[in-house]
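Every protein chain except one is present and positioned as in the full complex.
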Amino acid sequence: MNYRLLWRKTVNNIMLALTGVCALVTVAILFFILGYLVWNGGRDINWAFLTQLPKPVGETGGGMANAIVGSAKLLLVAALVGIPVGFIGGVYLSEFGGSAFPAVVRYTADLLNGVPSIVMGIFAYTVVVLPMHHFSALAGGLALGVMLIPIVLRTTEEFLRAVPQSLREGALALGANKWRAISSVVIPAAFRGIATGMLLSLARVAGETAPLLFTSFGNRFWSHGFNEATSSLPVMIYTYAISAYEDWHRQAWAAGLVLLALVLVANIGARVILARRQSPARG
Amino acid sequence: MSGSTVLVHGSLGGSGIPSTPGRARRWVRRLTSGDEIAHLITLIFAASIFLVTVLLVFELYRNSALPRHKFGWNFFVTSTWDPVAENFGALPFIYGTVVTSILALLIAVPLGVGGAIFLSELAPPRISDALTFVIELLAAVPSVIYGVLGVFVLVPLLRNYGEPVLKSTLGFLPLFQGPMYGVGFLAAGLVLAIMVVPFILSVSREVLLAVPLDQREAALALGATRWETTWKVVVPYARSGIFGSVFLALARALGETMAVTMVIGNDPKVAASLFAPGYSIAAVIANEFTEATGDLYTQALIELGLVLFILTFILNGLARLLILATTARGSEHA
Partner (left out) sequence: MKRLTALALGFSGLAATVFLGLLSFPKPSSPAPAPPADRLQIIGAGATFPYPIYSKWFDEYHKAHPDIEINYQSIGSGGGIRQLLSGTVDFGASDGPMTDEQLGQARFKVLHFPTVLGADVPTYNIPGVSAELKFTPAALAGVFLGKITKWNDPELTKTNAGVSLPGNDIVVVHRSEGSGTTYIWTDYLSKISDEWKTKVGRNASVNWPVGLGAKGNEAVSGLIKNTPYSIGYVELIYAIQNHITYGRVQNAAGNFIKADLASVTEAAAGAAKEMPDDFRVSITNAPGKNAYPISSFTWLLIPAKIDNAQKKQVITDFLHWMMTDGQKYCEPLAYAPLPKAVVAKEEKAISRID
């Protein structure tokens, strides 16, 4: 037996096994996170937790109902700000435009995507909170909404481009003008992908904490409307988790589980919907 | 309006201002047709993205004027952060951000690329897709949850087992000396590594899958083992895409706030040991922004934000170039 060949085969087996270990470690981490949260948080998700307001400091009990609703409000504002801009911008990039300006838009969108979320918070603070002289769900929602834009833009453009040119040409041949063609044929054809992109982007910003610290701030009570400081799940988790109160820790776990469950459901749902498209055959 | 029946192909292009009345009439007619309006509206929305980004940078620049004038370039090399004496230096934060990010990459890149190799070359397609799906879900986990797990699981583990073991085996290195708190650069680096591994893994897997089959087959035909094929042919081919994913992961690690501030120790010092507590740009902004009294203090924090922005700007640009290079090369060889 050629020793060199034996050596090469051994290296082959070891390295390939190692790569398997890498993949397994990564997967194991996710299951660990999930398991740990379920174990610690599952016990404390009860009706009181989901419907009550926080109790005074040091007293046990109370819940995070206002944080759950607050997060929903923030996402609503974020969606209203970010989704139309991202969507229509994506339509522009895919269907209209020459080559220079769209390239600029794409690059700035990538840039925006890379902006650290805390910097987005500073931006929303200087542009909304200071002029308005108060913290609000609007400011928080704006920060999140701007973070949404690049993601929605990219997915919209990608899925619109994937629509075969023949569909567009068919619509035009039937006498539609360009806009009719886009709105009644191309967009509906790509809609499933676009919608999942929107859903995923919302799930992504739902977990953001940093931009909310000095925009929506926090609220021990319900916030009415969108013009008041608002509690939110990620901020509550952060505040409770770093404290020393055992009861607050338990509530932080429970809230973490709620948040993670929502995010994962959105992600899984989006991918299941998308996977219904034919997957490319692997070589 | 039912719209004109004129067929238009391709983009209508930008309309300049017409120069004669006849042209003007036709321009107005084109303007009022649905297409031109649609073009205009979508253009405005797309342009707003550009404008928002410009506004962002402008606000950051404008609101950091005081420290820029007072400290100039010294800001980047001073390591005092003294709100009492109003002496601010960015060095500890830049150091902490860079050290934790590099540590994160040192762990995440082998893990991510290794896993990507496994999933693209070795695993059967169904398992590969399922595992990738699961791993991409990791990328969706909110960062505050990573932080919570860092505080309750990772930090005690490090303090009680991890750091003592490192100290006893590698304690001759300055990296592993000093008191062991649990929190510190090491904890932050590890948490960041876990957060960016999914990005590296999923992008690397995509680019590895995109390598043409004939490259692999040629290597195997020449007698290479599976590993040799992968390591010496496939991976170098996909190299720029992998580097691109690394840059993207780095950009994400640099800006990560919550998970880092919960485990880094929040001490603005430059220290050689990984066991020491440190600080990062994003963490100090999160902790001190709401209460920075005095304009110089606040603006010093904003200047830190500007620094972070510029860093991610450069990295994103590099990443895009690299990923572009890979796809260009791929199409060349197709």
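Here are some notes:
In this document, chain identifiers A and B correspond to the written order of the chains, with residue numbering beginning at 1 in each.
Just so it is clear, contacts are C-beta pairs under 8 Å (C-beta built on N, C-alpha and C of every residue); 3 or more make two chains touch, one makes a residue touch a chain.
What you are looking at is a predicted structure, and each value in this text was computed from that prediction instead of being measured.
Contact with the chain that does not appear here is found for just one residue of B:125, B:156, B:171 or B:236, B:156. The residue from B:125, B:164, B:179 or B:236 that touches the chain not shown here is B:179. Considering the full assembly, A:72 is the residue among A:25, A:72 or A:189 that touches the omitted chain.
Interface with the hidden chain, as seen from chain A, comprises residues 51-53, 55-58, 62, 65, 68-69, 72-73, 76, 129-130, 133-135, 192, 195, 199, 217-224, 228-229, 239, 242-245, 269, 273, 276. Within the entire complex, the positions of chain B that touch the omitted partner chain are 80-85, 151, 155-156, 159, 179, 181-183, 261, 265-267, 277, 279, 287-288, 290-294, 298.
In the analysis below, only the chains that are shown with their structure count from here on.
As a whole-number value, the distance joining the C-alpha centres of chain A and chain B reads 15 Å. Across the complex, chain B is touched by residues 8-9, 11-12, 15-16, 18-23, 25-27, 29-30, 33, 36-37, 84-85, 88-89, 91-93, 95-98, 101-102, 104-105, 107-123, 125-127, 146, 149-150, 153, 172, 175, 177-180, 182, 200, 203-204, 206-210, 213-214, 234, 237-238, 241-242, 249, 252-253, 256, 259-260, 263-264, 267-268, 271, 279, 282-283 of chain A. Put simply, chain B touches chain A in their complex at residues 3-9, 11-14, 33-35, 37-39, 41-43, 45-50, 52-56, 59-60, 63, 110-115, 117-119, 121-123, 125, 129, 131, 133-138, 140-149, 151-153, 194, 197-198, 201, 209, 213, 225-228, 231, 251, 254-258, 262, 282, 285-286, 289-290, 301-302, 305, 308-309, 312-313, 315-316, 320.
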